[in-house]
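All protein chains of the complex are present and in place, except for one that has been dropped.
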Amino acid sequence: MNQSVDITAILPEIILSGTLVLVLVADAFLAPKRKWFAMPIAFVGVVAALIATLTLIGDERVTFGGMYVVDDFAVLFKTFFLSVALIVLMMSLRYFREGRFYQGEFYFLLLTSFLGCVMMPSSRDLLMLFISLELVSAPGFLIAAFRKADPRSNEAGIKFFLIGVLSTAVMLYGMSLVYGLTGTLNLVEIGQALSVALPAEQEPLVLAAILLVVAGFAFKVSAVPFQFWAPDTYEGAPVPVAAFLATASKAAGFAGLLQLMFVAFPAQHEFWAPIFATLSILTMVIGNFVALQQRQIVRLLAYSSIAQAGYMLLPFALVSADPTVNASAFAAAVTYILIYSIMTLGAFAVVVAMSRDASSLQISDFAGLSRRAPVLAIAMTVFMISLAGIPPLAGFWAKFLVFRVAIERGDIGIVLAIVMLITSVVSLYYYLAVPRQMLFVEPERERRLSAPALVTAVTVLAMVAIVAVGFWPELLAHFPPLATLVE
Amino acid sequence: MSSQEIAFVIVAVAGTIGAFRVVTARNVVHAALYLVVTLSSTGVVYLLLAAEFVAWVQILIYVGAIVILFLFGLMLTKAPIGREALDNQRRGVAFLVGLAVFGGLFYLLQDAFPWTASDVEPVQGSASSIGTSIFADFVLPFEAVSFLLLAALIGAVVLSRKDDAP
Amino acid sequence: MTWENSAITIATFLPLVGALVIALIPREKEQAVRALGIVFSGAALIVAIMIAGGFDYDAGTELQFQLDTRWIPAINARYHVGIDGISLPLFLLTFVLSFLCAIYTWRFVPKPGKTKAFLALMLLLETGMAGTFIAFDLILFFIFWELVLVPMYFLIGIWGSENREYASIKFFLYTLFGSVFMLLGFLAMYFNSDIGSGVHTFDIVALQGFAASGGFSDTFQLVVFGAVGLGFAVKVPMWPFHTWLPDAHTEAPTIGSVLLAGVMLKMGTYGFVRIALPVLPYGAEKYAPWIGLLAAIAIVYAALACLAQKDLKRLIAFSSVGHMGFVMLGIATLTTIGINAAIFGMVAHGIITGMLFFCVGSVYDRYHTRQMADIGGGLMQKLPYLGGVFAFVAIASLGLPGLAGFWGEVMALLSSYEPAAVLSDAGLTTVFRVFMVLGGIGTILTAGYFLWMLQRVNMGSTPEKWKREVFPDVVAVEWVSWTPLLLATVALGLFPRLLFGVTQEGADALGRLFGG
Amino acid sequence: MIRLPLVLTFSAVLFSTGVYGVLARRNAVLVLMSIELMLNAVNINLVAFSQHLQQVTGQVFALFVIAVAAAEVGIGLAIVILIYRNRETINVDEVNLLKW
Partner (left out) sequence: MVAAILLQGEEAAEHVAAAPNWFVENAWLVVLLPMISAALTLFVGKRTPGKGSVYGIAAVGASLILSLGVLWQFVQNGGATYESSVDWFQIGPLHMEVGQLVDGLTAVMMIVVTAVSLAVHVYSIGYMHGDQRFTWFFVVLSLFTAAMLNVVIANNLFQLLVGWEIMGVCSYLLIGHWWEEHVNSSSAIKAFITTRIGDVPFMFGIFVLVAATGFETTNIREIGELVAGGELAVGLVSISALLLFGGTIGKSAQFPLHVWLPDAMAGPTPVSALIHAATMVAAGVYLVGRLFEIFVHAEAYVLQVVGVVGGITMLGAGLLGLVQDDIKRVLAYSTVSQLGYMVAIMSIGPIGRDAAFFHLFTHAFFKALLFLGSGSVIHACHTNNMSEMGGLRKPMPVTFWTFLIGAGALAGIPPLAGFWSKDELLVGASEGHEVLFVVMVLTAVVTAFYTTRMVMQTFFGAYRGHGHPHESPLSMTGPLVALATATLFVGWLGAGPVGAAFFDWVFFEEPEAVHLVAWVATLSIGVALLGVIAGFAVYRRWRDRDPIRSLGPVYTLLENKYYLDDIYWKGIIRPIRDPIAAAVYWFDQNVLDGVVNGAAGVTKGSAKVVNAFDQKVIDGAVNGSANLAGFTGGLLRYIQSGNVQRYAAFLFAGVVVLAIIFTRI
């Protein structure tokens, strides 16, 4: 029972793993002053991996006995994750160079985490999903606590760690039940097993199992009530790490969730759709309303990312017997995740640029940024307004697609849509808080802010992307068909 | 009730008691030792379930490694003694939640699977069979886990080492 | 891309280009920035005028300068723009006012300066406003509609007066709140539409056709008209959704107020005429009496509120509510006359109230106060020309025949004497006549507060405290930016055909929907 | 041959005990131990099911879980020690600088 391993399919992963080993080794030989060379190395490696991924566009590869699949969905997410990796790397360089950090180890851990991300969308097997998830989380726990001297950072680490491990345990318990009930780990087979009518006495257990598995991922995507770690961790962790957690790791969670829900458990949708509806509403409401209270920029972004998770969960709640709706719901979710990540990365980039300037960053520290760093100010304004979903920016289209599916779905969809509308109007209030500071308030000191070139580059890049997509949303349509997992 | 089952029940009871003590002991070291009890009895359960390899791994890694880690941790953090130091004020809430979880699971599990004994020949979870299985079907997760362990190792070292100048 | 199908796109996006160009100019080059502002809005205006010149006035009903091309195939939203008799006047108005505002900015940039950002935002705003009037695709319409919010938010928030933050956020949230429900309605229309083989559409024209074929059920229309109408009503603003307006106006810089009153409010009423009425006729029919009621209330209510004002600018802001009340009353009658009157009212209000805000702005620029008590009369003595212009515009605004303000009001009242057949058949004639009477009372009160205002501001002799001050009377820049409006006020008053001639057919087609 | 529900019940007991421990213990190390209990419960499930289903997959999964658990413990203890070094305490309910 030897299986032929398709090397090209896992080439990106191989390159990535090679890179991170290389980083580790290189770090050992670099003089303290030169430690930051780790970053360029990592960067090149990721670029290579990215290229390798792009070569996979379009073809459908199944390997490791169906455990690992490379299809459009996977490629899309891999590409996305690797791009995020590049951005995070760019954001990190100056930040970690100037602080007292173990740079080499940091980049190593970061890449490991990204390795997990990259594996996630291809894992079509409970075991693989579990491993990938751990691979994403475990290094995350570590780099969250990476500002060793700062108790807040340690605290971020421990909270992240505890909640993470707990939910992993819960998820594993669920997985074990699923395994026990279906006798397989492979998602597709699980799907088949569950699509046939189960014995009545097992029905509740299946549902409970699904719930437990969902809980594990709900932690990753920071959905209420599994979100508590997020604000504390984001605030305590180094800002680039927070950026990573808010985007890549969250997206990884969603990637996993999408596969589970649309491949393994579609048969039970009338059970789990309401659960997602509940989660989504809770997340939208609590996330947005709590965000209104924030004075601290990173926490604000944290709650915003929670609130946004609510919008990303919404499409799951719309899944029904109607395949077309499912397809568009799926597409909407994916699109939302991607666009959201770009906006949030941009915002975090601005924070990184600022945080070299003020220690723990209050919103009020943005006062008069329009004078001190016009480009950053404009960019930040764009991100915030886009996050609020005001056209004609990318954020609007993200919301619009979700919204549209909700209406198309009808009944429960309408309710969700209205909650979404109201909460997003509310959200505008806190999103505008930052531009208000930057533009309406005069700075206490005029000194120009010198942002790192790389970071500025990232911000501008993100801004351009958002505006471009905003005016010409068809750009999104150029992605490979998004709905490969459904139907 | 077969002999195996009797054995199982005894072991299970031992493990359960150990578990209870782990979460209630007033002395952290005691707690660690009770953990050993539970883990070992779990290992025995594996044996009873004819999963030798898993059992050995359980004993080796858990009892042999993890518990040692715990003890190191306890020493390094010179953990205090006594209920107030070890437990918080919300034991009641915790108990209720725990009970709820157990109740839920128990209820769900009871009639989900037949109580009728199945006299099928158990598969031998021998080292060889599992090893082949791993290296045949589970290469990829294996590699992944190795990276995970590596990362954990490096990270743990970085975090826990005293550093004056990084 | 021929001239025919690209003209309005060019006109609409020229200002956007201008905004980008200005953004690239170093902020030190103040003069250059200002000049560019004038150049781009001027260029846009020229294009717009050429469009008006090329417009076939005998075919006011059909879309001209049309462009219908793929935009977002995924959701079958198309870039469908065009212009017809109803939208042309508002389209022009947008460019004229924006251009004049740009000129006005040559001399008057409100605190705290930042000319560059100011003009960039203004041009962005212009694009948004113009786009709203040419969009024939619901999504496109919505995009432009929302595009307006952001620049206006910043115009108020950065260049406004004391209470600007509150006013700006209130404006933004309130209007956004309205528009999200509008979006809800749009999507509902989309999914319930069907242009052959179950294809949905956002295209307004197609939707009209679909609606005409009885595609939308009655209950559906009622619900959706409610949602869409709410969005428009907030923008108009209809009583009782008007409370954002006084704050926004009072705090906004002069330019902001001018454009807000001059064009943005029209977006709401235009929405009713362009989308709500034709696509949801049954809904319109059922809501008309209520809209009429709110309009009538607004007319009297606003007038009374004006009488209580101490702040000059706030007074004029409230007067806008009243004037829009007349517009809405005209629309509510669902008659050709009423709709004509409404559009006339929109344009007239745009010109006159815009002008009023210019005047107030200039007064503030001299006196640095908007409190009528502080000014304490004698404006005519201190600054004869400014006072004269102000008096003229005020009198125009109270609906003097021979000036633009008259026709909108009187025709709206006339139409409400005999509302559309669908309404009179429902036995609502009497109701609307009551509205007419209320409107009549409103005109008296309107005259009352405007004259009272003039008495308190213009007349009497200058108080001592101002005697010493040396204020410049109307300066060149002001003359340049005002004269066109003043002329338009007279021209429209004497030759209503200038407008009715354009809108007549479109309004007629609409009126026929309701047997009016 | 041991009947499945018996084993599952045992694992349920361990799991919920772990839950209690996680919620009730202050000392971070003890919390970690409780988590280990939960993971053990999972493993018992897996092994039991693999027997029930006549296949080794479950046992393999269990092995991976053990491995991951080890890694987690390492990470956890590292963080705990780090905190202890900075704060002189490892009582999780005292670790609340970050809130709201």
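We just call them A, B, C and D in the order they show up, numbering each chain from 1.
To be clear about the criterion, a contact is a pair of C-beta atoms (placed from the backbone, for glycine too) under 8 Å apart; a residue touches a chain by one contact, two chains touch by 3 or more.
Just so we're clear, the structure is a prediction, and the values are computed from it rather than from any experiment.
For the omitted chain, the shown partners it touches in the full complex are A, B, C, D. From the options C:F40, C:Y174 or C:F202, the residue with contact to the chain not on display is C:Y174. Between the chain not shown and the residues C:Q31, C:N163 or C:S461, the one that touches is C:S461.
Only one of C:F220, C:W452 or C:F471 touches the chain withheld from this view, namely C:W452.
Shown as candidates are C:A117, C:L187, C:M264 or C:M436; the residue that touches the absent chain is C:M436. Against the chain not shown here, chain B presents residues 88-90, 93-94, 97, 100-101, 104, 107-108.
Touching residues on chain D toward the chain that is not drawn are 19, 22-23, 31, 92-93, 95-100. The omitted chain makes contact with chain A at the following residues, 158-159, 162-163, 166-167, 170, 204, 207-208, 211-212, 215, 219, 225-226, 228-229, 231-232, 271-272, 274-275, 278, 286, 289-290, 292-293.
We take it that only the chains that are shown with their structure count from here on.
Between chain B and chain D, the centres computed from C-alpha atoms are 6 Å apart. One inter-chain figure worth recording: chain A and chain C are separated by 43 Å, centre to centre, where each centre is the mean of the chain's CA atoms. Residue positions of chain D touching 2 or more other chains, listed in rising order: 15, 18, 22, 28, 48, 52, 55, 57, 60, 64, 68, 71-72, 75, 78-80, 82. Residue positions of chain A with contacts to 2 or more other chains are 127, 131, 134, 138, 141-142, 145, 148, 157, 180. Taken together, the chain D residues at the contact with chain B in this complex read 1-10, 12-30, 32-34, 36-37, 40, 43-44, 47-48, 50-52, 54-57, 59-60, 62-64, 66-75, 77-82, 84-85, 90-91, 93. Chain D makes touch with chain A in their complex at residues 15, 18, 22, 28, 31, 35, 38-39, 41-42, 45-46, 48-49, 52-53, 55, 57-58, 60-61, 64-65, 68, 71-72, 75-76, 78-80, 82-83, 86-87, 92, 95-100. Residues 126-127, 130-131, 134, 138, 141-142, 145, 148-152, 154-159, 161-162, 165-166, 168-169, 172-173, 175-177, 179-180, 183-185, 231-232, 235-236, 293, 299 of chain A touch chain D in their complex.
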